[in-house]
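Reviewing the structure listed below.
For this depiction, one protein chain was excluded, whereas all remaining protein chains were kept in their positions.
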Amino acid sequence: MITYRAAVAEGIAREMRMDDRVVCLGEDIGAAGGVFKTTEGLFEEFGPERIWDTPISEQAIIGAAIGAAMTGMRPVAEIMFSDFLATCWDQIANEAAKIRYMSAGQFTIPMVVRTANGGWLGFGAQHSQAVENWALAVPGLKVVAPSDPSDVVGLMASAIRCDDPVLFFEHKALFAQKGESPPEGHVVPLGQAAVRRTGDAVTLVALAATVRLAMEAADELARDGIEAEVIDLRCLVPLDATAVLASVRATSRLVIVEENPYAGGWGATVASIVADEAFDHLDAPIKRVAAGNVPLPFAEDLERAVLPSTERVIETVRSILR
Amino acid sequence: MITYRAAVAEGIAREMRMDDRVVCLGEDIGAAGGVFKTTEGLFEEFGPERIWDTPISEQAIIGAAIGAAMTGMRPVAEIMFSDFLATCWDQIANEAAKIRYMSAGQFTIPMVVRTANGGWLGFGAQHSQAVENWALAVPGLKVVAPSDPSDVVGLMASAIRCDDPVLFFEHKALFAQKGESPPEGHVVPLGQAAVRRTGDAVTLVALAATVRLAMEAADELARDGIEAEVIDLRCLVPLDATAVLASVRATSRLVIVEENPYAGGWGATVASIVADEAFDHLDAPIKRVAAGNVPLPFAEDLERAVLPSTERVIETVRSILR
Amino acid sequence: MVASESEQPGSTDWLVARYGEMRRIRAFEEAAYALFLRGLVKGTTHLAIGQEAVAVGVSAALRADDYVLATYRGHHHVLARGASVEASMAELLGRGDGLCGGKGGSMHLTSAAHGMLGSYAIVGAQLPIACGAAWSAKLRKTDQVTVAFMGDGATNIGAFHEALNLAAVWRLPVVFVCENNLYMEYTPIASVIPVEHPAHDRAPAYGMTSELIDGNDVVAVNEAASRAIDRARAGSGPSLIEALTYRLTGHSRADPAKYRPAGELEAWQARDPLLVARRRLEDSGIENSHLDGLDAEIDADVSRAVELAITWPATDLAAAWTDTYADGASEWRT
Partner (left out) sequence: MVASESEQPGSTDWLVARYGEMRRIRAFEEAAYALFLRGLVKGTTHLAIGQEAVAVGVSAALRADDYVLATYRGHHHVLARGASVEASMAELLGRGDGLCGGKGGSMHLTSAAHGMLGSYAIVGAQLPIACGAAWSAKLRKTDQVTVAFMGDGATNIGAFHEALNLAAVWRLPVVFVCENNLYMEYTPIASVIPVEHPAHDRAPAYGMTSELIDGNDVVAVNEAASRAIDRARAGSGPSLIEALTYRLTGHSRADPAKYRPAGELEAWQARDPLLVARRRLEDSGIENSHLDGLDAEIDADVSRAVELAITWPATDLAAAWTDTYADGASEWRT
């Protein structure tokens, strides 16, 4: 068994052992092991030549990763909280994402930006956002968000081996979660959704922390004989639209469970694909269970009121089955 | 008659004449009149006490606007190209958008961020993006994108009078466009879409520069007796979903024409609202004509191949009428 | 807190009042920590134990209508400006009657009534905003001064550079106060900065007046702050103060601070700002027993206030949906 938290370091370490070009940089990731302890042990194993502590300079962190990636390294940069991506968004959205295209493929940017994403921990408006939808909106980036420890390891392998800039969203609320430690060589390809549960009544599409909500809702619904199919997207880019469309063609109903706010959320893109490409198969309105359209409040009960919940998933499914 | 470009300065000037609290800041907006000449005449009329040139410091520009807005002023900040919003995204998305909420309403942020948005001018990947969808994804911001000179003036009035942070997207490709100069006191409320053309066969939803594409497509389709209704959203936040839903309930068909890339585009949010709330009225798949999923290329012909076009709107409408 | 008229800066009365404020902050921080351990304060919290003199010394040099902005480590600043212990602690507890209705939390304490323009949790973000508040005072010709606090680690982020430059170019009435506590989280600042004094050594890059001061001596802080604030008020532009201090606890609740070299904590404990003030007061003839009595009084006050805050009701869930927009609500669509 391994925690999601430890799986992060494990996933990185496995790649670092095999490929000298992989180096890490970020704030407090070295001897301190990261504020979330997600890089614990890396400094001890790989030393200061490969694990670099940085100043509080997010633009420099991402820029350093880009420049290193352009010239033969495979850097793994940490941006401590995903909210801070905003402080280096130019480097990510305008530089990393576009250099390959602008240079017509002269340069390749094999880098990973790891970041702790999401809510449920009472960290308030500037340390709790789920911003994987920001990354979805920028062509040139790949977007990964694992929901369990095994996927953390397997997707980390793919992310580090990927020749594109990958934003790797580690969910803060999942760090303590335990799961099977995957065997050596475990690789989960990017862009392959996982069907976590099969069912014929409704398709639930989820990502990262919302997978648990969808699973819990499915369990509850099953008691009433409603069998939901739960798809864990794992990645927003590449998006496994095929898996979603196939499922919806079978179930005729779609509920998307996403953590970001409704307006501009990733679920909207999934919904629009289905409303176009599986329109004839739909028997009910497409529903999205997302966060409310507010900055995230600090107080625990308020935060829970705003974020999606198992109960809302259940209610929503029932509302389209009536 | 007035150009869209001149309407920007006119809209600002009208408010500045009435309200001393309105001040402008940005790079080269003073004596130079702005690189797009959208602030021409303001420095001459209002002087250096109210029109402030800044260093190339986008974070400082937005921060200065926020702090001034919190303490009694109504600043209008210019970020020269909307792509540069990425360099100050933290100030916009994490600060301006959240201060009211985090302080439980203790502070109000009546500020406008004006920025030249969009493509079609061959400015390449870092000076051509349509990023109004970035702003849609951040609760706390209002998002305005006028499609003609009269709306520029009317929406500028509302934006400057609004007590929330407003992102005001001026479309670069429309600057030269001429239109009726609106009478003094002309105000277009935020969140009220305009039906630019009525029709019963299909609803075309557009914004800013894509309104022209939708109108041209509608004209062309009308020759075949296909009457399209064209809705100019004018704002993404507040979003006039009522207008869209009412139209779709009547036409039963929806095509969204947006300039941002398909993945994460604002049209997805509109599509998901309709796929939920007007599902029973839909007779055809919801279609989105958006930019391709690539950074914007420099060469004119390539850029045009990537951006939405009148032809693609026409084809798309025909595809769902067959 | 704004010093009352009767207290002459530097006088014994004045120093006793400052000592009391520092003690009040210390008691607040200790209570916050205890409530954190009891599971009543959730999320995360960054204590300013050891850094009280900076907040108190600066605040005493300010006018009531001046502005202050702080970081996520901001309890001391909001209290020093005069916010109540009850409302501040209620905010940490996520209560509806907290300073920010439970919506801000420990990292975002804000009190408009006290000119406290907020605590900002993205490192450096408050600095450009402080420029804006100062710019506004200049535009409105009010002679208000803005003070922005920051940590040593914040001097490495881009917003610091842009803000200091703009303040200098526009000659804004703003004072930047760097609380150099030697660490950015778990990393010694010396290892991520190429100069000795993260803020002070950079002031020349902005042509800015700067002072390097003992941040644990409330008198030294007040004197330097008064000079800088007077200068700003007189229209002579911004300044920088680097106050050398130390946090006597971990970075945040989760941090045992194992990264400290042996003896460092002890050396700074001996320079605890409360002790430094006590020593000064002893020299002015104030009995230790008098101060012990004051301590007991303050501790009891704070403890009463904290117990009261604990009894305050939880937030009303409806509050989640207010204050996104200026109409008071969160509707983004029709």
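So that you can tell them apart, the chains are marked A, B and C in the order they are listed, and the count of residues begins at 1 in each.
Just so it is clear, a residue touches a chain if its C-beta (ideal position, glycine included) is under 8 Å from a C-beta of that chain, and two chains touch if they have at least 3 such contacts.
All of these numbers come straight from a predicted model, not from anything done at the bench.
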item: Residue among A:35, A:102 or A:226 that touches the chain left out of view; value: A:102
item: Omitted-chain contact residue, chosen from C:192, C:232, C:248 or C:281; value: C:192
item: Among C:10, C:207, C:235 or C:293, the residue in touch with the chain that has been omitted; value: C:207
item: Among A:163, A:180 or A:311, residue touching the chain not depicted; value: A:163
item: Hidden partner interface residues of chain B, rising order; value: 27-28, 31-32, 35, 53-59, 83-84, 86-87, 121-127, 263, 292-295, 297-303, 305-306
item: Contacts of chain A with the absent chain, listed as residue ranges; value: 23, 49, 52, 54-55, 57-60, 62-73, 75, 90-91, 94-95, 99-108, 110, 139-140, 142, 162-164, 191, 237-243, 273
item: Chain C residues touching the omitted chain (full complex); value: 156-162, 165, 168-169, 191-195, 201-202, 204-208
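The rule is short, and it goes like this: only the chains that are shown with their structure count from here on.
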item: Pairwise touch network: line, ring, star, complete, or other; value: complete
item: Chain centre separation in whole Å, for chain C relative to chain B (CA means); value: 40
item: Rounded Å distance, chain A centre to chain C centre (Cα mean); value: 36
item: Contacts with two or more other chains, residues of chain C listed in rising order; value: 100, 102-104, 108, 120, 122, 158-159, 319, 324, 330-333
item: Multi-chain contact sites of chain A, meaning residues that touch two or more partners; value: 83-84, 86-87, 124-126, 263, 292-295, 297
